[in-house]
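Since the structure comes first, as structure tokens, the remarks are kept for the end.
Note that one protein chain of the assembly has been removed; the remaining protein chains are unaltered in position.
Let's turn to chain A:
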């Protein structure tokens, strides 16, 4: 529980020796578990694998970091550990300031509520207060280009409108640290460009960005630092273009 000593005041995220095991549980019923206990715990009730092994990482405030790696390398797991959705099995994570995840935007949406209700619900889920949402509301609607549809139930939205609104709420939550997971592919091209402009604005405003994406050219244009994960370990950490090049070399092999 202790705060690591060797970190500066300007660090935004610090991970120390993170290890995350996943249990592939086979059984979901009490009967099987009791039988297993009674038969002397023969065999393993579950299978385990390490999603992350011994990951240490410091991110300074205002840094823009791209987390790269192939599928299953542990990127999303690391992001979830930083956001607090998951807890590490070993090691520690510390963050400074409010952290908001643009993780799978729209997770907090409810189809039967209007856009307006969803803005409030989702804003509150992402940690905004009523006052903040009131103040941001018009800006959120404008950015999402939803207009008059804001009082329509979101189940009638096109998938583009839905994502635009969700993204718009997320970028308006104004945290110190942004965790972004595969959401840059939102909406049509003009909206995508707008998102990238917005994200660059956030970076320019000194926000810490932590981005996961498979769109390598895009993350290279948004981020300065790259971290390459493979099988749950950091194998490279440096300037983003060099890391992207290394990832391309490795995936070509």
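The rule is short, and it goes like this: contacts are C-beta pairs under 8 Å (C-beta built on N, C-alpha and C of every residue); 3 or more make two chains touch, one makes a residue touch a chain; residues count from 1.
The rule is simple: contacts and distances are computed from a predicted model.
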Name per UniProt, for the chain absent here [options: "Cytochrome c oxidase subunit 1", "Transport permease protein", "NAD(P) transhydrogenase subunit beta" or "YCII-related domain-containing protein"]: "Transport permease protein"
Residue among A:18, A:52 or A:93 that touches the chain left out of view: A:93
Residue of A:126, A:165, A:203 or A:243 in touch with the missing chain, whole complex considered: A:126
Candidates A:33, A:135, A:197 or A:242 - the one touching the absent chain: A:33
Hidden partner chain, residues of chain A it touches: 1, 3, 7, 9-11, 14, 22-23, 25, 28-30, 33, 61-62, 80-87, 92-97, 99, 101, 103-104, 107-108, 110, 112-113, 117, 120-121, 124-126, 129-130, 176, 206
